[in-house]
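One protein chain is absent from this view; the other protein chains keep their places.
To keep things simple, chains are lettered A, B and C as they appear, and every chain counts its residues starting from 1.
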Amino acid sequence: MAWQITRDGVEHTVDVEALGDDRYRVTVDGEAHELHAACPEDGVLSIVRGSRRWEADVVRTAGGASVTVSGRRHELGVIDERQLALAALGLGGAAGNDNVVSTSMPGKVVALLVAEGDAVQAGQGVIVVEAMKMENELKAAAAGVVSSIPVAVGDAVEGGAPLVYIDPDGD
Amino acid sequence: MAWQITRDGVEHTVDVEALGDDRYRVTVDGEAHELHAACPEDGVLSIVRGSRRWEADVVRTAGGASVTVSGRRHELGVIDERQLALAALGLGGAAGNDNVVSTSMPGKVVALLVAEGDAVQAGQGVIVVEAMKMENELKAAAAGVVSSIPVAVGDAVEGGAPLVYIDPDGD
Amino acid sequence: MSGAPPFKKVLVANRGEIALRVMRGCRELGIEPVAVYSEADAQAPHVRAASEAHCIGPAASAESYLRGDVILDVALRSGCEAIHPGYGFLSENAGFVRQVVDAGLAFVGPPPEAMEVMGDKVSARRAMMAAGVPVVPGTADPLESDDEAVRVAAEIGYPVMLKASAGGGGKGMRKVDDPSGIVSALRGARSEARNAFGDDRVYVEKFVVNPRHVEVQIFSDAQGNHLHLFERDCSIQRRHQKLVEETPCPVLSPETRAAMTAVATQAAAAIDYRGAGTVEFLYGADGSFYFLEMNTRLQVEHPITEMVVGVDLVQAQLLTAAGLPLPWGQDDLQQRGHAIEVRLCAEDPDDGFRPAPGRIESLRLPTGPWVRVDGAFYPGYDVPIHYDPMMAKLIVWGRTRDDAIGRMRRALGELVITGVRTNASFYRAVMDHPAFQSGRYDTGYVAAYLDDLMADHHDDDALVALLAAAVDAHRAQEERARRVAPSGGGGGSRWASAGRLAQVGR
Partner (left out) sequence: MSGAPPFKKVLVANRGEIALRVMRGCRELGIEPVAVYSEADAQAPHVRAASEAHCIGPAASAESYLRGDVILDVALRSGCEAIHPGYGFLSENAGFVRQVVDAGLAFVGPPPEAMEVMGDKVSARRAMMAAGVPVVPGTADPLESDDEAVRVAAEIGYPVMLKASAGGGGKGMRKVDDPSGIVSALRGARSEARNAFGDDRVYVEKFVVNPRHVEVQIFSDAQGNHLHLFERDCSIQRRHQKLVEETPCPVLSPETRAAMTAVATQAAAAIDYRGAGTVEFLYGADGSFYFLEMNTRLQVEHPITEMVVGVDLVQAQLLTAAGLPLPWGQDDLQQRGHAIEVRLCAEDPDDGFRPAPGRIESLRLPTGPWVRVDGAFYPGYDVPIHYDPMMAKLIVWGRTRDDAIGRMRRALGELVITGVRTNASFYRAVMDHPAFQSGRYDTGYVAAYLDDLMADHHDDDALVALLAAAVDAHRAQEERARRVAPSGGGGGSRWASAGRLAQVGR
């Protein structure tokens, strides 16, 4: 089975072949890595390559996985072949989301800095969310026009919730 | 829904009624207990009765549950209405197992002290199982005749595995 | 243990790690702790740790943890003999203390009068000057003239700081290094203050060069004993928030330590203090030190003192609140070894340390020799958005400072928290950082080295993360295939049945 895995903005084509007995051959952009991956505890993969061992804590996310290795968290986008094919046909949900301002932090909307129809610049603050006694201003990633705002001041919002949709310039 | 719950050899008729919002009315042998039972963590029930709180760790077992409260483990047999009805018709598997010698401890059979057809007394050692460098002699719970021995010396056995079947006297 | 406990039942008027810390002290003395909680905290760790707990209102602190009247009512109804406030919330509220005492209960803390004196900057400064405690030299009153400015600056010695009386936020502030610059700096500061605040009054204060934040733990009992338990260095701060604390202070001379602790004890005696308190000082690179403020409560960083001095401060609070004398005298107290604490917060150091509440997926805490975790979290816990992001403190002890740093690196290496982001990786960087290892740092440390501390080079780990994600995706798909064809029976893999993974409908 093949996957497209995105790490730090770089897309990798990854193929996984199970060799049995918790052994795998994982081919990343044509380079093969043989490894042993067992699951001693829920959510943990013990990865052995050669004589080296790592413990990887895997939490599945909406678009892939959040993997903690040696105390560092790595966010990875994971798309499988079928999703990839659907995306190529314009049917999947795997497109970028540069045009949505969202919060990774659950909280409460305390201020809207723009309204629908407003033109915004990249980096311009558009909405303020409060959590743990701290206000956080969220910014537009790219210039465009605000197409819709599905939240109102006072709303409690979940982590990952879309807050402001922006129709990018020139699209 | 009604249950028959056995604790320390005593059977209790127990009825559970969910009152919503993690509140329950549990009637034990006709006496009603209202309580709040939430699950903060997998396998844990936080039980509140009046202003008192307990944390109960519940591990489901083949015949019921093993519940740890204040550091003490309690083994409970749990049978539901339907199993009870089937048992009354002689169809269920809910009968006692006084006539089976089994090990709660996984290990290795190192000696058989009896053979099929042997008469045994209550308390007589019938089989020896080794685990963690220690040998443990398992005893017949009641007098009878050995009807079958499904294991042999050298076998690795799981916890709970039947080792020696004894046909009780006068049955 | 020996003899009756000081109280039978104590209400802990707090939440989070400090509530758990206080409850542990209670239980160790044979006291039953009673918890209170807001509606958002029904499954909070401090509630789970209690055998009796009462809801006191909605999530907002003002409607729950700050409701002294409701809390006092719960204490009376549940038969508590005392209230321990922890830190924050009601811990420095003299009005609440009076209500508690009037209701016939003991308050685990100082008398309200001592709290009030120290609660106001001006009265605190005045009381400390009267008690012979050094305060930052300066006028406090606005300067009347250029001449006065020149005269006062010469008295207190350069460098000095001009500050706007109406000020704040750095406006109207000017550092002056020598007499030649003072008149023009005064003109500039006045003009800036007038523009910013419509008020051009300024005053002059000594500028403390490269200051460290060094504080002294003091303890007093009802019998009039006033002891100190040596110092803590809390100079590793970000925006006035302490991040790393250690004791002993790595640069304090024995003479300065003796002088500073003597002054702190003097301060406690001067205000008839009782219980645990902390006198904070600004410690200059030249060895001078000045009173900053006094915290009339248990401090977040109290565990490092406990580890090095070998006393239980919470138990001592409970004993002295019951009117008993302190269980140790000044001569029984010595510093042994070195302790370091870091504050683990649900926040994202890669994104400006923004708060990051959420559900903790997995949690593996370091254990073994001389590692202490004072925390309030568990796997599956939803760190709420309503309160402080600090989830836990990680405290280590070592025979030497180097030993302690080595142990903290080891402990941070064992720590795993997933689901919420934490600042643990920041502390790894601090422990590896030469300026921290040398012990020669000041309160400007984090600002000066933030870029160093955020740098990240772990190519090997990044590849492993990618491989793990790939294998996990493969296993998830295998599991889905197996579930669709239900032939397997009971022998499903543990992985497949993992609760926290099954929740995400991939």
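Definition applied: a residue touches a chain if its C-beta (ideal position, glycine included) is under 8 Å from a C-beta of that chain, and two chains touch if they have at least 3 such contacts.
The shown structure was predicted, so the numbers you read here are calculated from the model rather than taken from an experiment.
J.: Omitted chain: which shown chains does it touch?
T.: A, B, C
J.: Check the options B:58, B:100 or B:113 and report the residue that touches the missing chain.
T.: Hidden-chain contact among the options goes to B:58.
J.: Out of C:27, C:126 or C:238, which is the one that touches the chain we can't see?
T.: C:27
J.: Among the options A:19, A:38, A:85 or A:119, which residue touches the chain absent from this view?
T.: Answering carefully, the residue with contact to the hidden chain is A:38.
J.: Residue-wise, where is chain C in contact with the chain that is not depicted?
T.: For chain C, the residues touching the absent chain are 1-2, 20-21, 24, 27-30, 49, 303, 306, 310-312, 315, 327-328, 336-337, 364-365, 367-375, 378, 380, 398-400, 402-403, 405-407, 409-410, 413-414, 437, 489-490, 492, 494, 497-499, 502-503, 505.
J.: In the complete complex, which positions of chain A touch the hidden chain?
T.: Chain A touches the chain not shown through residues 38, 40-42, 46, 48, 51-55.
J.: May I ask you to list the residues on chain B that touch the chain which is not drawn?
T.: The missing chain touches chain B at positions 1, 3, 5, 7-8, 12, 14, 16, 18, 24, 26, 28, 33, 35, 37, 39, 42-45, 47, 49, 54-62, 64-74, 76, 78, 80, 104-108, 131-134, 136, 159.
Please note the rule applied: only the chains that are shown with their structure count from here on.
J.: Taking each chain's centre as the mean of its C-alpha atoms, give the chain farthest from chain C.
T.: Following the centroid criterion, the farthest chain would be B.
J.: Return the distance between the CA-based centres of chain A and chain C, expressed in whole Å.
T.: Between these chains, centre-to-centre, one finds 34 Å.
J.: I'd like the Å distance between the centres of chain B and chain C, where a centre is the mean of that chain's Cα atoms.
T.: Between these chains, centre-to-centre, one finds 49 Å.
J.: Give me the residue numbers in chain A that touch at least two other chains, ranges are fine.
T.: Within chain A, no residue contacts more than one other chain.
J.: If a residue has to touch 2 or more other chains to count, which residues of chain C qualify?
T.: As it turns out, chain C has residues touching two or more other chains at 499.
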